[in-house]
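Okay, here's the structure, questions in a sec.
Just one protein chain is left out here, and the rest sit where they should.
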Amino acid sequence: MLLGTIVYAFVNSIILALMAIGFNLTFGISGVANFAYGALYIFSAYATWMGLNLVGMPYPVAAAVSILLTMLAGALMYRFILLRVRGQALSEVIATFGIGLAILEIFRYLGFVGFEYNLPVFVDDSVVLAGVFIDVQRLLIVIIGSVVILGLWWFTHHTRLGLAFRGIAQDERTALTLGIDSDRIALLSVSLGAGLAALAATVIIPLGSIAPGDGYEVLIKALAVCIIGGLGSTGGTIVASFVIGFAERFTDTYISSHWTMIVSLAAILVVLTLKPSGLFGKQKELEERI
Amino acid sequence: MQKRRERVDRGINVRSGDVFALCSWREMLYLAGPRVLPVIAILLLPLALGIYWQKVLLSVAVFALLAISWDLLAQTGMISLGQALFFGMGAYVTGILNHYWGLPPLLTIPVAAILGGLICTALLLPVLRLRGIYFSMVTLILPLMLVRLIEATRIFGGTEGLTGMTPLPSRWLEIYVIVGAMLAALFGFRRLLGTDYGLVLKGIRDNDRSVINAGINIYWYKTQALLIASTVGAFAGAFMTHVYMFVGMPVFALDYSILPIAAAVVGGPGSLAGATLGAFLLVPLSEVLRGVGGLRIVFYGVFLVVFIVALPEGIFHFVQRKYNQFERWVEVDS
Partner (left out) sequence: MKTAVILRVAGLFKNFGGVQAISDFHFDLAEGELLGLIGPNGSGKTTAVNLITGFVKPSTGAVFFKGLDITGLAAHRIVRLGISRTFQMVKPFYQLPAYKNMIIPLYSPRVKKLVGGKYGDRDAVALDLLEEVGFERDARVAYKVAGALPQGYLKRLELAKAIALQPDLLILDELFSGLSLAEVAGILPIIEKLRRDGKTIIMIEHRLKELFRIADRVIVMNFGQKIADGKAADVMESAAVKSAYLGTE
């Protein structure tokens, strides 16, 4: 049982990391806290479903279209709403929260709830890994997740655009003087964050079914991971995902499934009390004030 | 010829800005009207309404209290996405005191308000030292986590909740206590925010570095604001437990977090009267929309976005401006 728990904990951690990485990108890099993140995640899942079941597209095409649509949605959201309230934290939070709310509840109202709303797994099979049964979908999640995370790390450290992202995160004014257009970067970061959410949804949703209520869960998990890992730190996100991922899984196996969320909550409060900027948070809160 | 819009104070506004306003009934009415008339109207309202709409008024007052406390926090720079935390905490403490120890409402409500406020403040204490966004995140997460906790441990009635609370002595007492509390909070906090103390709180939001630089411990003041706001919210929750004679997981519902924000944003962020106005507009509206079910929340969401982007000053400020000033087109000096 121990080995099984460890394996599933590992998978869980990658899932959490995938969920959180988009949110972390957007917030850490452009300072935009996108509280519509969970809604975009669910939106992309429904978009894929519709592409698959209503339009009859092949699965990969539907998924790709959905990711693009979600990125577009993110960009539109920024262009028409966030741009106007940029810089006022209060308004940003409320605006994105409101949008997320509207999106999720519209789906719920229109009745998109039920077991028929699900996405098929990529490969319906399972393998035995070190004596543990694991379905291929979960394996794929691990592989794809690792690729995405590493890709993102490389992107933000080795490409022009990625470095521009980090420049804006560190010091917006200096970045501006270097000719980096902070509004365009912010738009891209929101859009990319949305795209990553969509990507995460594409691989993770097949494990269960699509439910609007999950939108809130995803947002909370992403928040939890980012808070513990330290907003803005990709490394922190990964470490925090593993911390929470393992904690959740072990709690689930050895105590009871009801307690998993509580463990996350306790973890958040503990981290915030002991090391407020998160495990790897680069931004010390007072220094930001100057 | 280029023209631009100019806003000029109305004559009567200027005339009533001085102590000589006391000489003229018209000017006194101009000043007193917007303050006194609504209060009188609100106090008389329960007498004119049937039972159903009295309950709606009750709801309005509760959400107004939550919106007012939200606005107080917002003016200090803390955006709470979880008023339900305060509401639910007060509700549960009252429920526990009444159900397990049989204490009467007269005791449980005040005690729950204060105790609920203290517990919520303690839970949020670690986040006060951090950037505002952490506060918002944790306030969002906490009520949802508490629901899971109750569900998992099945304490305090678990998923079924606690029933059979002591009701309040009379319907009239119910409505007037809560409306009275709402008016007290409204005018009391307005007064508070108008003092130098209030200026410090607002300063923390606008430029906390400057406030620190004055040798003021901003975390202590934030704690105080949080304590006040959470006590008010807990009071509302405690009160409702005795009105419904029930407390359960729904007290931490998202509704209690979102509607106050929508009310404050629509009514006028940064003004407590605006928050109250917002509650008066949105709660009856949501009652009317009750038939539409989940679409209600969609409306709140849309309202939030539309108002925060297009009409950030809110309805109250808009009306206030129209009352005090008029607009005209003037030629631009070249």
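Brief remarks on what is shown
We call the chains A and B, going by the order they appear; numbering starts again at 1 in every chain.
We adopt the following convention: a residue touches a chain if its C-beta (ideal position, glycine included) is under 8 Å from a C-beta of that chain, and two chains touch if they have at least 3 such contacts.
Predicted model, so just to flag it, every value in this text is computed and none were measured.
Of the options B:S24, B:T153 or B:N217, the residue whose C-beta touches the omitted chain is B:N217. Considering the whole complex, the residue from B:G203, B:P260, B:G278 or B:G301 that touches the absent chain is B:G203. Mapped onto chain B, the footprint of the missing chain covers residues 196-197, 199-200, 203, 206-207, 209-218.
Note that only the chains that are shown with their structure count from here on.
Centre-to-centre separation of chain A and chain B, using mean CA positions: 32 Å.
Of all residues in chain B, only 74, 79, 81, 123, 126-127, 129-134, 136-138, 140-142, 144-145, 148-149, 151-153, 208-209, 254, 258, 261-262, 265, 269, 292-295, 297-298, 300-305, 308-309, 312 touch chain A in the complex they form.
Taken in their complex, chain A has these residues touching chain B: 27, 33, 35, 81, 84-85, 89-91, 93-95, 97-103, 105-106, 108-109, 216, 219-220, 223-224, 227, 231, 256, 258-259, 261-262, 264-265, 268-269, 272-273, 276-277, 283, 285, 288-290.
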